[in-house]
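Quick notes on the structure that follows.
In this view, the complex is presented without one of its protein chains, the others remaining in place.
Chain naming follows the written order as A, B and C, and within any one chain the residues start at number 1.
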Amino acid sequence: MAARTFTINDQLISAREGETILQAAREHGISIPTLCHLDGVSSVGACRLCLVEIEGSRVLRPACVTPVVEEMIVRTDTERLREYRRMIIELLFAERNHVCAVCVANGHCELQDLAIAVGMDHVRFDYAFPRCDVDISHPLFGIDHNRCVLCTRCVRVCDEVEGVHTWDVAGRGADARVITDMRQPWGEARSCTSCGKCVLACPTGAIFRRGATVGEMERDRHKIAYIVAAREQRW
Amino acid sequence: MDISELLAIAEHENALRRPIGIRCCTALGCQSAGALSLKQRLEEAVAEVDRTDIEVIGVGCMGLCGHGPLVQVDPHGVLYEHVRAADAPSIVAALDGGEATAPQGDPQHPFFTLQKRIVLENSGMIDPERIESYIAAGGYQALYHVLHDMTPAEVIDVVTRSGLRGRGGAGYPTGLKWATVAKSHGDRKYVVCNADEGDPGAFMDRSIIESDPHKVLEGMAIAAYAVGADQGYVYVRAEYPLAIQRLQRAIAQARRLGLLGAQIFDAGFTFRVDIRVGAGAFVCGEETALMASIEGRRGQPRPRPPYPAESGLWGRPTLINNVETFANIPPIIRNGAEWFAAIGAETSKGTKVFALTGKIRHTGLIEVPMGVTLRQIVEDMGGGVPEGRVKAVQTGGPSGGCIPAALLDTPVDYESLQRVGSIMGSGGMVVMDDATNMVDVAHFYMEFCKDESCGKCIPCRAGTAQMLHMLDLIRSGQATAADLAQLEQLCLMVKETSLCGLGQSAPNPVLSTMKYFREEYEALVRGERSEVRGQR
Amino acid sequence: MAAPRAQPPVSEQTPHPSGDNRFKLLEATMKKHQYRPDALIEVLHRAQELFGYLSTDLLLYIAHSLHLPPSRVYGVATFYHFFSLAPKGEHSCVVCLGTACYVRGAAAILAAAEQTLGVRAGHTTPDGRLSLETARCLGACGIAPTVVFDGTVTGHQTPEQVQVWLERLREKDL
Partner (left out) sequence: MSFLDLDEWLFELAQHIDLVYSPLADVKEYPEHVDVALVEGAVANEDNLRLIRQVRERTRILIAFGDCAVTGNVTALRNPLGDPAPLLHAIYVERADVGSCMPHTPGIIPPLLDRVQPVHKVVPVDVYLPGCPPPASRIRALLEQTLAGGAIHLAGRDMIKFG
């Protein structure tokens, strides 16, 4: 495969043809924040945290879906990007009811980690305090919509890896919610195989194993990529 | 079907014409005001006087929708406004020197005389429900010419040299888009007509389809030939039942005559067109969302590249143009690239159709050469506001901005409108008078964008909700100067980070009103308006 | 384009189509589209036209027929404003809130209608007689402000006119 040479933050990088900026950056230890991205499932470019500046481009580009181009000059950590990322994280905290202190994912949460990474010591926007449901009708798992960031990782992993498509998104805009089957209680969603991949995929405490209490919801998200890799390399 | 048959249809149709034609508008605006019963009454009145030299024709939009129902009598061009069914006999009697009871309009008013009709050349002239009427006006000859005398590359060359740019809003060069699709490889290609006219305050595309549906179909067929597509879709809003009905009829008629379908004009060219009816989602005007919707999915945009020209419907190369863009094609083929390029402004060739509405005397649909000033449109053609003064002109709908009265001399072209903080948009032009509070206007658009945000990307989903909340605080006098600064910051972020055009342009109405009418925001911050009026 | 699919067997959990002619008509639409999943929106349009609204059972029936996951059908049906998952009133009053109508006083019209009916926009009166709705833009800006009564577009409306129409409807025992 042909190699591509380009620059990230003044560092010369070589990447394989067809690789995204995000892949190339991570291989070289350059971190770009992401939330909706999950190794093993398709990228949707929705969270906008991985936006980078590309010299000569008028607009910011999502690193997760932008392929590298020879001699491209990329900046991942400018003042402007830092400020925008912090605002995006603040918007998420203001949008639903994220209470780290009583969350099952406290200490193991990608949203919490991102807040630290972007330097969020408080949220400047007004909190919306929406009313959100908690569904614990499933015998093994639960979903708390207060903590959902609508990254759709559960939807994609269920569709693309488990192949069941129990999850989807209903409604739109701020009213959008992830749903199981006909928006019925998860426990009644007949298509669900209880495989638990959505639990692995969830970046926050929204989808959790029942019985987990504060801070207990640890998960090995790399498993998704392992499953996919194992399937592809099967002979 | 060959050219002689086509010409024979035209000839036959023209032979049927009577010396005196009473044209009655049957587009949506006039229909709502009673045009259908009026037309029937006119037909009866003609039958009553037993005149075979008079015919009554139902036609598409005549433009001056605010004064409907409209009736115009050929060959003298006498125009009647606000016509009631009861006026019908007197209109027929007036042909013999009687006095018509309906008020007469002035066909020499600048509203009409300053127009340059290319897209609307047949609007209000032909019967949109009969393909023969379109053929008699020269219809489908451009398609014949293209199929028999030109290579696809030559067609693209003509469109490129004409300087035509996309009329959907962004103004991307049409020829370039066609060339990209033509060059892209795929086992199949598609042509899509974007008739998901979602901007509130805009009805150009609805009117074009209701008044002259075949022109759009002919434009699509020419495009399909040029890029190598064999299947077309018209994606039209469910809110436009009359347009859908006329389009369905037009497609069936064209198919029957062999002008759509297999082996068009025996030239080895096949092109089928299907209608896809939208279901109430503004975001589906965005091309990747539109394609998702045609594929039966949630109308959510995806990042570009890949562009639809390379990977569109079902992953195949897809050409997406707006209704007005396609409607420009047959005249360009007929009259040549140079003819078109000679009309309009330096970087914006041809004409633009605008829906002129709001606080203005003459509301309706106009087509003007690019480069005319907003002042000519608003003051000369539109007759200014009924009471008070013009305060601002809003172009581009929720994606556009408010241009203050002081900048009315701005010429209408893509670049000039962008320079003053708005956009050309699809053609909505809403005039506001000094009774309009601009913070309310910004709030109105933001509420729209928040409701229409698909929810996929965070800046648009959460950002529009937050911007709306901040505008609420400002309107209710609870905001501080710091909040204004924060709102501005948020606007810039949403503009630069959102995934699609909806989010990227959602802050525009706020930014432009903050730029030109900042004192209105500041007055509210100082608590100078106790009562909030306007939208809920 | 996705390959045409054969008509699927109707599963036990979907309502049995026999006995209701509307299901036959819906079936015909699906057949016309060769049960292709990408015809979902067309099929939903037809279903709502036939049944008035999209019930959970109806959505499930469509999901099975088009071989689509239920959550995807539900996701699509709730994405588009045009689709209603709850029954509508016998009559409808749609107030256009497009820009031209807004500038010409649509807000006052909507407020008058809400006051007369005692329900908020987007809701149906408790007696099921009338649904009050709003539209983004009907494209009839030339005759703004516009209101659609039972499918008929009327222009140049005032709050008083709308109130009169609604009150007349209330009095009449249709």
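Throughout what follows, a residue touches a chain if its C-beta (ideal position, glycine included) is under 8 Å from a C-beta of that chain, and two chains touch if they have at least 3 such contacts.
Please read all numbers here as calculations on a predicted model, not as lab measurements.
Taking the complete complex into account, the chain left out of view touches A.
Remark: the omitted chain is touched by one listed residue; of A:M87, A:C100, A:C158 or A:M217 this is A:C100.
Only one residue from A:R58, A:H122 or A:R234 touches the chain missing from this view: A:H122. Here the missing chain is touched by one residue of A:C132, A:C195 or A:A225, and it is A:C132.
Within the entire complex, the positions of chain A that touch the omitted partner chain are 93, 97, 99-103, 106-107, 112, 115-116, 119-123, 126-127, 129-132, 146, 215.
Following the convention adopted for this analysis, only the chains that are shown with their structure count from here on.
Annotation of chain A and chain C: jointly contacted by B, touch as defined at the top. Among the other chains, A has the CA centre that is most remote from the centre of chain C. Here the chain at the heart of the shown protein, by mean C-alpha position, is B. A count of contacting C-beta pairs for B-C and for A-B identifies B-C as the more extensively joined pair.
Each chain gets a centre from the mean of its Cα atoms; for chain A and chain C, those two points are 35 Å apart. With each centre defined as the average position of its C-alpha atoms, the distance from chain A to chain B rounds to 39 Å.
Chain contacts: chain C has residues 72, 75, 79 touching two or more partner chains. Among the residues of chain A, those in touch with two or more other chains are 169, 171-172. Across the interface of their complex, chain A is touched by residues 56, 59-60, 69-72, 74-75, 78-79 of chain C. Those residues of chain C lying in contact with chain B across their complex are 1-2, 36-42, 44-45, 72, 75-76, 79-83, 97-104, 107, 110-111, 135-144, 146, 152-155.
Listing the residues of chain A that touch chain C in their complex gives 159, 164-172, 179-183, 189, 191.
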